[in-house]
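First the structure, then my questions, so here it is.
Left out: one protein chain. Kept in place: all the others.
Residue numbering begins at 1 within each chain, and the chains themselves are lettered A and B in the order written.
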Amino acid sequence: MLRYTVKRLLQLSVALLGLSLLLFAWFKALPGGPENRLLPENATDQQREALRASLGLDDPVWVQYGEFLGRIVRFDFGSSLSSGRPVATELADRLPATIELSLAAMVIAVGIGIPLGYLAAKRRGTWLDFTAVSGSLLGTCIPIFFLAAMLKVVFAQELGLLPTAFRLSAGAQYTDVTGLRVLDGLITGEFDVAWDALLHLVLPAIALSSIPLAVIVRITRASVLDVVGEDYVRTADAKGLKPATIRGRHVMRNAMLPIATIIGLLLGSLFAGAVLTESVFAFGGIGSFVYQATTERDYPALMGFILVIAVFYVVINLIVDLSYGFLDPRVRVRK
Amino acid sequence: MTIAKIEKLDRLIEATATARDAQTGSLLRQSLRRLRRSPMAVCGAVIVGVFVVMAVLGPWIAPYDPTAQTWGREVFLNRAIFPGPRAENWFGLDHLGRDMFSRMIVGARQTLLVGVVATLIGLLAGAVIGGVAAASGTFGGRWGERVESVIMRTVDVALAIPMLLLALSVAALLGPSLSTVMIAVGVAQIPIFARLLRGSMLAQAHSDYVLSAIALGVPKGRIVVSHILPNSLGPVIVQATLVLATAIIEAAALSYLGLGNPDPGSPEWGTMLSDAQRLLSGAPQLSIYPAVAIIVTALGFTLLGEAMRESLDPRLRRQE
Partner (left out) sequence: MALLEVEDLRVAFGASTAVDGVSFAVDEGKVVGLVGESGCGKSVTSLAVMGLLPKGRPAKGRKASQPVQAAASEPVGPAGGGLKAAAAVPQAAPATGRRSRRGGGADVSGRAAFDGVDLLSLAPAAMRRRRGRDLAMIFQDPLSSLNPVVPIGRQITEVLERHRGLKGDKAAKEAAHLLDRVGIPDPTRRLKEYPHQLSGGMRQRVLIAIAVACAPRLLIADEPTTALDVTIQAQILELLKDLVDTEGTALLMITHDLGVVAGLCDEVNVLYSGRVVESAPVRELFARPTHPYTIGLLGSIPRLDLGIHEPLTPIRGSIADVIRWKDGCAFAPRCDRVAEACVAGEPALRGDLHAHRCVRAEEIA
């Protein structure tokens, strides 16, 4: 298991290194060179020169890459063009909101998707199966920002059931612990804050969960169908085990292998989907920040975002790989 | 979403490679026959067919000029007055007093163009990269293996970047316009196609019929061109169909993020949808027409792609 972990870690660091190369190339390829992109439009020639010098743009390329690498390792992405604050600080402030939103979406997707996919497989060919499959096909075809906006109009603006935007109601008193506000409210005992935060979370989380939900339903269905036809499930049946035992120990434990992989991959893409959802609900996470950065061509901010997301993605992949080792003994115990 | 599909396609590749050995000629015909019987495929084909007809004939079908602000005086933006469906404007007017119905019909062409161009960019670039990797890895000796390894590591890294981010970065380089959206979405698909084609070609390369061709002394170049490549295309075509759906949705998302050209000369659904978003509470119909059109079209391509995947998948066939 240790060897497996180390091997995975090595592979991941190679991937990250490759990514930094890509990012560097991207950075160099920005039209007009980085200095034009890092400075406001009305910058003077002096500022330009100063920046060129400080960025070492006159050094050989590999020195520049070294510098670049050194800076991103220290999380120094420069200052945001729109706010003037360091990008790293901006991102750190907003990260918890995005994590909270993504986790909530994932909880919805997993909580509904796996049971629904299982039922669809078990009752293959029934109306339930048909509904689940067509629903999940449809789910992947709805533009997420449109879904978010429709949810907002219908449930928040027209019906007034849920708040339209932000993470808490205006004027709410709130103590920061982890930055995940529902969790914070529970930790500090401010249950009204937790409830308020939860209400604000519902619509964006539902919108964001649409694609992962659709994918999880289908992969669970396919995976369960595969496993149910396996010989070892018949063996379990031949042992006269109770249906619950067969389902839990023999069907689901095997069916979970591909599902776990997909969940990890989806978590990474959730952060990207959050860009669209958060901008609709002014959720104040990384997503809205990036939306702003994109519209204002705030390149330092964009670069920081891409890097942070990539690191997240890579870390999640590692966790998935390790959990895979945990779930599947064939991966874990290999001579 | 795309990655989930890749997993499935990987299985498909594996399975087709073994199945070809047994029944080379009849496979395609069999698949087509199965496709015709699948309600999924028929639904998808009908939707895609209507969409393509609209895209081709749009300007001749549309009752009015989609860009003319003929009814501009009847629309009041600040008071959110947008005349709805009526006899002369079936879908009502948009925020500039243009005929919504004509815009929807004419918009199909640009939307299809965005989807097709984006998919082609991803497909062609990905196919070249994946094809070179597989061919050099299989037949290029030790050096070829190194080339393959370098290419595929890079592809893996690119695959690790969420698609929207890749698209964002490309769009950042090129500035906002509809062609930016096409290139951005297309570039984001390159690693997916590259991995797919390589996997597919490798599975073919290790299959018995290729081994026997090698044993018979058929030149390597000819094996690649006339055996491996054509037989590897099935999963790639399936993926391309599925990617068309994704491309149309992603293009709409990029437009929404302000990377598309707002309100270009000829209408495009994604742009129309993102333009109408800020009017959503006052005039939801302006969003709903393009949104439903995008959803239905994407669904059409998805249904067709999934049905094709199922009909090609010998694992499913064997169960019969």
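Heads up, the rule we're going with is that a contact is a pair of C-beta atoms (placed from the backbone, for glycine too) under 8 Å apart; a residue touches a chain by one contact, two chains touch by 3 or more.
Quick caveat: nothing in here was measured; it's all calculated off a predicted structure.
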Given A:Ser20, A:Ser79, A:Ser136 or A:Asn254, the one touching the chain that is not displayed: A:Asn254
Selected from A:Pro60, A:Gly84 or A:Gly125 as touching the chain missing from the view: A:Gly125
Residue of A:Leu22, A:Leu241, A:Ala282 or A:Leu322 touching the missing chain in the full complex: A:Leu241
Among A:Leu225, A:Ala282 or A:Leu322, the residue in touch with the chain that has been omitted: A:Leu225
Contacts of chain A with the absent chain, listed as residue ranges: 124-126, 129-130, 225, 228-242, 245, 249-250, 253-254, 257, 327-330, 333
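Assume only the chains that are shown with their structure count from here on.
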Whole-Å gap between the CA centroids of chain A and chain B: 23
Touching residues (chain side chain B, partner chain A) in the complex: 1, 3-4, 7-8, 153-154, 156-158, 160-165, 168-169, 171-175, 245, 249, 252-253, 256-259, 273-274, 277, 280-281, 284, 287, 291, 294-295, 298-299, 302-303, 306
Touching residues (chain side chain A, partner chain B) in the complex: 14-15, 18-19, 22, 26, 29-31, 137-138, 140-146, 149-150, 153, 157, 211, 214-215, 218-219, 222, 258, 261-262, 265-266, 268-269, 271-273, 275-276, 279, 290-291, 294-295, 297, 299, 302, 305-306, 309-310, 313-314, 317
